[in-house]
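Complex shown without one protein chain; remaining protein chains in place.
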């Protein structure tokens, strides 16, 4: 399975990511997820979220999750970008793409990855109040 | 709920579609699905699929599905593009995007829409052998 | 009557007009069509039927001028 992981303070460039996709002729499904910063956290209005990562450990934990994913689903490629630092409301903090032969496995693998990330990858949010 | 439906012989331009997205500050999740033509249908190698649509009825059936979707999930917007005519292997025939406040509902609504489409929307495939 | 996908090949034409008694059901029309186009009889159980732009079931009562479509299972995506 091909993997590509980016943890960076740069804004996520969806169009560039889409352009760089190279998939095998046997692949029939691409699922992308964008997690976008919302205008509120709980009851409080915010203007941004400041994301902090234990970056080296985050890379290691993502690697473990990619391994687990590749053992459960026939996925050709996973690409994941997590933006860190200050991410303003209405901008994406997370972009995940899974390419697989069929739809069901692409959806399942993508959701697995996000669920597990939210349990295991050491990244934290600090909401910046409006 | 905002909806946008395109049924066209033009290639699907993901980057342009991403660029035109305008989502409310309360929205936190975008799920996109791309269905891509694979190199085989059953055991046979193919070079393309020729998609035929009963276009007027397809529009009506998509409309009914969008209504159903909007009653089940708090989705802000659905955009769907189905390419028809000859779609070569490795090019997308379907692009679906669902924007919602949270991840779970975006994934569920997107999968619902594709599942239902495959039951109800009058579009047919003719594989073109290699 | 319109035929779609490979039903068009089985019927040998994309559309035709069919006369049927007043108040006939869609099921009745289906029988008449299969008699006129015997190649469609093999797909009888999997045939999807629409009147105008809506799916209708066998009990649907047809009216003069209804545009009916018959087609095989759909395969979008």
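A few notes on this one:
The letters A, B and C name the chains in turn, as written, and every chain counts its residues from 1.
Note that in this section contacts are C-beta pairs under 8 Å (C-beta built on N, C-alpha and C of every residue); 3 or more make two chains touch, one makes a residue touch a chain.
Every value quoted in this text rests on a predicted model; they were computed, and no experiment measured them.
Partner chains of the missing chain, restricted to those shown and counted over the full complex, are A. Within subunit A, the residues in touch with the undisplayed chain are 35, 51-54, 56-61, 82, 93-94, 114, 117-126.
Heads up, the rule we're going with is that only the chains that are shown with their structure count from here on.
One simple way to say how far apart two chains are is to compare their mean CA positions; for subunit A and subunit C this gives 48 Å.
Computed from the mean C-alpha positions, the centre of subunit A lies at a distance of 22 Å from the centre of subunit B.
Here the CA centre of subunit B is 27 Å from the CA centre of subunit C.
In subunit B, the residues that reach two or more other chains under the touch definition are 35, 114. Among the residues of subunit C, those touching two or more other chains are numbered 77.
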